[in-house]
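Got a structure here, written out as structure tokens. Questions coming.
Left out: one protein chain. Kept in place: all the others.
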Amino acid sequence: MRPGTWKFRREGEEGVIRIELVKRPQHSAFFSAMSPFIAFGLTLVFGAILFAAIGKPPLAALYSYFIEPLSEMWSVHELIIKATPLIMIAVGLSVCYRSNNWNIGAEGQFIFGGIAGSLIPILVPGFQNAATLPLMMIMGMIGGAAYGAIPALLKTRFNTNEILTSLMLVYVAQLFLDWLARGALRDPNGAGFPGSIRLSSAAQLPEIAPSQGGAHLGIVFAVIAAVVVWFMLRSTLKGFEVRLIGSSPRAGRFAGFSAPGMVFFAFLVSGALAGLAGISEVSGAIGQLRETISPGYGFTAIIVAFLGRLNPLGIIAAGLVLALTYLGGEAAQISLGVSDKVARVFQGMLLFFVLGCDTLIHYRIRVAGRAIASAMEKS
Amino acid sequence: MTDATATTAASGTLLRVAGITKVFGTLKANDAVDLDVAPGEIHALLGENGAGKSTLVKMLFGSLQPDAGTIFWKEEPVAVANPMQARALGIGMVFQHFSLFDALTTAENIALSLDEATALSTIAERAKALGDAYGLPLDPNAVVGDLSVGERQRIEIIRCLLQKPELIILDEPTSVLTPQEAEKLFVTLDQLRGEGKSILYISHRLEEVQRICDRATVLRHGKVVAHCTPANETPASLASMMVGADVAAVQRTGAGSTGEPLLEIVDLVRHAASPFAVPLSGVSLTVRAGEVIGIAGVAGNGQGELFEALSGEVLQTTPGQVRLRGKDSGRLGISQRRRAGAAFVPEERLGHGAAPGMKLSENLLLSRHRTDGKAFLGPLGVIRSGAIARSTKRIVSDMDVRKSAEDPEAAALSGGNLQKFIIGRELDRKPAIMVVNQPTWGVDAGAAAHIRQALIELARSGSAVLVISQDLDELFEISDSIAVMHNGHLSAPVPIADATYEKIGLLMGGAEPGHAARDMEVQA
Partner (left out) sequence: MDIAQNVILTIMTAATPLLIAAIGELVVERSGVLNLGVEGMMVIGAVCGFAAAMITGSPWMGVVGGIVAGALLSLLFGFLTLSLATNQVATGLSLTLLGIGVSGLIGESFVGKAGIRLPSLNIPGLTEIPLVGKLLFGQDPIFYLSILLTAGTTWFLFRTRAGLTLRSIGDNHKSAHALGIPVIGYRYLAVMFGGGCAGLAGAHLSLVYTPQWVENMTAGRGWIALALVVFGSWRPWRVLAGAYLFGAVTIGQLHAQALGFGIPSQLLSSLPYLATIVVLVLISRDRRLTIINTPASLGQPFVPDR
């Protein structure tokens, strides 16, 4: 018996019911727009079940996850701080995934952006002027892009699977940062604790509304990046190239586009944006280079990219939602004693539901029942 | 089985199909189809591309399930749930697009279709013995990916015969054969009929149906339009049953004038890029302004490789191997070759010539963003959707592309309509050089005639047209001369006045021109 098939017996007749996928002639615009919402709704339902299963009041838990963090201004700022790197990285990943380049090493590119961007203020702390921040940001982007170029080079030159190489480089980057923060770049007056000197105010991204909370300029970069990439993908030849190579590589070659060129383009763009996110985090949110600078933003951004349906504007919304799960996790831990690990379960569930719902865009689901012909029983 | 049914089977039909209907989305692929096959007959299932022949036989073989109707096997109603069950009943199938596994050996391929476990060595012996008995030699230990199309078909047939079927379904078997290979197949089929086996023979080729089939069922748009005896019909009457209205014959206005050479291929060499590719060795050909040159050949003899080399998707090692309008172009990419006045239409429509999930307007941009950059692109590469929409509309009306929405995705068009769009996209540029691979493969008769006419008119207006095709009828219809591709070699072109099916067929089988007759004797 095939999977997805159930036998039934009714009025003495035996038959089978099965769930079938039927390809739509055109993709469904309705489900294209709705699938993230359906997925979010399903996550809420299953989240409630999960809370009930671990003995917590489901509605109160959901409230503290998804509403409570939005009820106060400082907390909205926290939300924006968390959303900033997620959006920035995910926007870059959307270019990668649309062009069928599976960069899953954004976490490493984020770290290298953070390192490269903070080299100037750490090594030359006296260099404090109007050029400091722009230079840091540019250095961060170069650092991230350079680190992203490694898997691109290996893929184009040696045909090496970019999923595995980019992921391996994450571990290398984490260890490298750990070494820097405990060694070469450690604050000599830091009482032996790991971490660099604190960045001077000239090297810190300004807050956008200091009286209300800590959200920094990074969110502006993130929104600009999203809008620019959105326009590029939608309305320019380069965007057409990204989409064409991603959906039909052979047609892309027939169109005269270079597949290796696209590998580099995608990895450099996403690496630069991850690097910018990294230096923004160090300069705007942390204020120094530590042995760890990311609670897994580079991986959570993968979820953000898919939840935003690889559309940069959708990614802004998705980034805010995912940031909410981080904050909600903390809120629920305080108010209900729910483990903050639940947040990661939520994130994983959300991604699963998004992928499942995406099937509805290209397929109809048909439940087909059919009686097994009585002749069958004779033969 | 009871005695009663045995008697009815002997006197009645082997297979009978009553009211079979199959719906895909909004398309009725089969609409209340009736058909019966008697024991020991070759029964033709006739119909043009898209008529629903393949859908019907897939249901007979259990690969698809009918939405309505009944299949009777020896006058007993049966539900064929899957191919295993079909084989158990005694139905065998030789697929058009083979169902073989490239990475496995011949013997392993055969083992996979046998329902009882059998040692590979036993299978190899039996397959060899059976192959010798029917004149279908094969090597059990060869890896299928390395074999020619003809050899693959032999495996399919042997694999089918090993199951001792009573009914053999053959789906367009001669489309991958040279005329001489097809002759051999007909001998084998005759032998099978003599042994009392029934054959359901699917084809759109009228001559062969008239030659070998006892009865025929004609399908059009999913419906049975006629049951007939082919021997009592004329090709014209069969054709009008198949197509419905008369399809306008292609008009050849005047012979090809010999203008200046626009496309020159000079000793083109290409090494095999992948394990299963065909290397090109010393291909030379000149196409002049005003003429259509056809390249015939059995699938998989290097036509795809030649097309990629001409289009510039794959570059040559030296510039002089491909010359466009007198300029060395072997090192130019596809965009530069287009800018030099060349246009290309590949064999595969979805995924090569067009992106399935993209709209027609985007697919227009696909091949024309460099040649028409000024019209279609603004500063910073911003796409001018208005200009593109106007051009799309013009092409759609020029080529009579039928579509269901204003700007549908390419995958939503039928094969014929999409091909008309892709050809129209290139004709719209008025290219000096046009290279087309399989212009009407899988296209309905009306669209095919339209496309062929358009290619002839392009040539008559002073362009050089190169048509690669497996369809000999098509090449004889439109070419001024025909060259033949075999195993990576290209023969000298034969002027259409001197070309016969036999001559071209021998070249397709690999015979040297001039020595053709002798080679055939040696082979036999």
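Letters A and B mark the chains as written, and numbering starts fresh at 1 in each.
Following the convention adopted for this analysis, a residue touches a chain if its C-beta (ideal position, glycine included) is under 8 Å from a C-beta of that chain, and two chains touch if they have at least 3 such contacts.
What you are looking at is a predicted structure, and each value in this text was computed from that prediction instead of being measured.
> Quick one: jot down which shown chains the absent chain touches.
The omitted chain makes contact with A, B across the full complex.
> Of A:34, A:120, A:135 or A:164, which one is in contact with the hidden chain?
A:164
> For the chain not shown, which residue from B:19, B:196 or B:275 touches it across the whole complex?
Considering all chains, including the one not shown, the answer is B:275.
> Have a look at B:68, B:112 or B:187 and name the one touching the chain we're not showing.
Per the contact definition at the top, the residue touching the missing chain is B:112.
> Among A:19, A:73 or A:124, exactly one should touch the missing chain; which is it?
A:19
> Just checking the interface: what residues of subunit B touch the absent partner chain?
58, 62-65, 82-87, 95, 98-104, 108, 111-113, 117, 274-275
> Touching the missing chain, which residues of subunit A?
That gives, for subunit A, the contact residues 2-4, 19-21, 23, 97, 102, 104, 154, 158-161, 163-165, 167-169, 171-172, 175-176, 178-179, 183, 299-300, 302-303, 306, 339, 341-349, 351-352, 355-356, 358-359, 363, 368.
We adopt the following convention: only the chains that are shown with their structure count from here on.
> From the C-alpha centre of subunit A to that of subunit B, how far is it in Å?
45
> Help me check something: in the complex, which residues belonging to subunit A touch subunit B?
Subunit A reaches subunit B through residues 22, 24-27, 235-238, 240, 243-244, 247-248, 250-251, 253-256, 370, 372-373, 375-376, 378-379.
> For the complex, give me every residue of subunit B touching subunit A.
Those residues of subunit B that touch subunit A are 25-26, 65, 70, 76-79, 81, 311, 313, 333-335, 338, 344, 346, 348, 351-358, 362, 365-367, 369-370, 377, 380-383, 405, 408-409, 411-412.
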